[in-house]
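This is the structure I have questions about; it appears just below.
One protein chain omitted, others in place.
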Amino acid sequence: MSAAVNPAAVPAGPHRAVGQEPVAVVGVGQTRHVSARHDVSIAGLLREAAVRALEDAELTWADIDAVVIGKAPDFFEGVMMPELYLAEALGAVSKPMLRVHTAGSVGGSTALVAANLVAARVHGTVLTVAFEKQSESNAMWGLSLPVPFQAPLTAGAGGFFAPHVRAYMRRTGAPDHIGSLVAFKDRRNALKNPYAHLHEHDLTLEKVRSAPMLWDPIRYSETCPSSDGACAMVLTGVRGAARAPRPAAWMHGGAMRSEPTIFAGKDYVSPQAGRDCAADVYHQAGVVDPRRQIDLAEIYVPFSWYEPMWLENLGFADQGEGWKLVESGVTEMDGDLPVNPSGGVLSSNPIGASGMIRFAEAALQVRGEAGEHQIDGARLALGHAYGGGAQFFSMWLVGSERPDS
Amino acid sequence: MAADNSTAGPGREVAVVAFAQTVHRRSTDQLSEVELVLPVLHDVLKQTGLTTDRIGFTCSGSSDYLAGRAFSFTMALDGVGAWPPISESHVEMDGAWALYEAWVKLRTGQADTALVYSYGKSSPGCVRDVLTRQLDPYTLAPLWPDAIALAALQTQALIDAGLADERALAATAMRSRRAAEANPHAQLRGSADVEELLKQPYEVRPLRRHDCPPVSDGAAAVVLAVGDTARALHTRPAWIRGIDHRIEAHQPGVRDLTESPSTRLAAVHAGAFDAPPDTAELHAPFSAQELILRRALDLSDGTEVNPSGGALAANPVMAAGLIRIGEAASRIQRGESRRALAHATSGPCLQQNLVAVLEGEQ
Partner (left out) sequence: MKTSDLLAGIPALAGAEPVTRVTIPARLDYTYTPGAAQSRFLNALTEQRLLGERCPQCTRVYIPPRGVCPTCGVATSEPVDLPHVGTVTTFCIVNIAARGLDVEVPYCYAYVLLDGAHVGLHARIGGIPHDQVHVGQRVEPVWREPDQTGVQSRPSLAAISHFRPTGEPDADPESYRRWM
């Protein structure tokens, strides 16, 4: 693998802990992501995604043993621990219900917590759901709530991440237009995804490149939208997968890694936690050359420059070389490592759900169920999410074959 | 850490090997959240001789609404010393559910040890108002029914059903707070006798002040370990024989508030009825809730309930459930219990409940 890996991050012993139940994704559902879903309540939004996942798996609520739900901060909707109010809508009454919150990575972490319930054979079939209904409150307000006793300077997430984008540009010498290339690619991909929030048919590269700077060096056009949306998956084991009407996506590896928000020597451009998380997942899946062995990646890219940054962090490119993959078209839909064929976070961003959408889109691809944005022959796909001050990472690798076969 | 192959995969035995909690107080003005959490983290690591880099998985529970700021848990993580990066997760729930997530992680075989912590600093806001934000945002929250009012409804239903009277509630409160005299971490220790308590005015009828929990700031931490790792870390691990949690409908109007079917169901799945426990640590912030839980769990007089004083003696929201598990485990580790039941609750009127059964080595 090209990127530096902390050997301590990779556990000794077998690739995956022995005796685990293989985990299969047999149902995926999401809502059409839009800026404001006035026609549904929070419960209605979640239920829409959950019902679609159940229909995909041809299962009913009675087949679900437990529900694992995730979302970003409760302040975004103004409901404290909303899983309590959602118990009925998600068919969870008399069942176990867990609520995960790991900042922006939460959609991925939630799926991994659900997967572990199956892997540990605690439950047979688990419904996992993640959502954000940003229109119910004001997420920019939620993100910029004055942190007591700190300088009130970070206007939203863009303000927080823009200095790190500048550090990346400076460190690698990447030309200014790379961010626009990523944004243009993802928005074009989104035209093939009926669930994507942004469908900008008239977009040109020139329009992307001439958009105003919001947080210089980040342009308006290189920024994710604010969306209402939900995503759900049905996870099960070997027996459940055998009954499934459509092909399953099999989990080949999954991991979470965290590092502190701010610390002396933190590499904001390529955080160690991200490198370690990827190394762990690849190790579980027996991947030694991610660039060659992985067919496509759904990566959490809320600001376009994070695509080249994460390509390096994830070991798809050497340090300083990520932008060259972008520039040469490798990450395009028809490149040899398509990144975000769904349109990515740049085209739909229901914050708490965004990570799960990455995981779910990876699963759809290896199931051959991605529709118009299907990558031909996708057999192994990465789903990736990150959050907080680029400190929380969650990832999974899913494949079309059972990991033990 | 290498996998402990003696007990690899699902079915491996998990035990509590360390527990620590703060001295719970009405207010901890002088401490930030991480300063509140740090001592209990150090305490459990010291008890086990482990360092952060030897912990396989870390999971915490806390609430942004309680703290009054988004992403509040990210700063508490500083207390862990997450470097090199750690395998870590967080639930926006009581720490008892963080412990559950860690238990699942250990059962997969992906880790052999887990650090679980939670904290609640109620003092920055008014917890009575804050908890109203847990309710259905369209039909209930706009009415601002606070936690005490909802507990009063539940208590009145219990009285109307002939299952309790105000004297029984006062006796429960008295027994809890007198038990807390032996608990150096408790906030309210000691109580007037029942006659004296019944002379006090109502807070929200039929609840008097003694029927309600104190408002507390506090934190707790637990270390879990599997199989022989647990035996190496503690001479008397408290084995988790079963653990399960269940949720009920949210709307209090569609529930029979005098019963706790989700507690009973969780107890069935945790194997609680296989043999009677000698000790039960019940997370009952209100006196009537202890009576409801005793019935749901079929607890007889042979079971000592809340020897710690329970949530009536200290109620750091988001940590109080984890503390019940820690207290039950400590009793086993001290040789004071052979089989203990621990319970945690979340949501209005006992909406969601977790039950764990712990035992010493057979």
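Just so it is clear, A and B label the chains in written order, and each chain counts residues from 1 on its own.
Just so we're on the same page, a residue touches a chain if its C-beta (ideal position, glycine included) is under 8 Å from a C-beta of that chain, and two chains touch if they have at least 3 such contacts.
Everything quoted here is computed from the prediction, not taken from an experiment.
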Hidden-chain contact residue, picked from the options B:G61, B:P137 or B:G347: B:P137
Residue touching the undisplayed chain, where the options are B:V80, B:A171 or B:L299: B:V80
Per the touch definition above, residue among A:R166, A:K324, A:R379 or A:R402 touching the missing chain: A:R166
Residues of chain A in contact with the chain not shown: 38-39, 78, 138, 140-141, 144-146, 148-156, 158-159, 162-167, 170, 212-218, 260-266, 268
Residues of chain B (touch criterion as defined above) contacting the omitted chain: 29-35, 38, 41-42, 52, 65, 68-69, 75, 77-83, 123-126, 129-130, 133, 137-138, 141-142
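In the analysis below, only the chains that are shown with their structure count from here on.
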In the complex, chain B residues that touch chain A: 1-3, 5, 8-11, 53, 58, 63-65, 69-71, 73-75, 77-78, 82-93, 97, 100-101, 104-105, 107-110, 130-131, 133-138, 141, 244-251, 261-262, 265, 346-348, 351-352
Interface residues, chain A side, partner chain B - complex: 6, 8-9, 11-14, 17-21, 41-42, 73-88, 92-103, 109, 113, 116-117, 119-122, 136, 142-143, 145, 147-148, 255-261, 263, 271-273, 276-277, 280, 388-389, 391-392
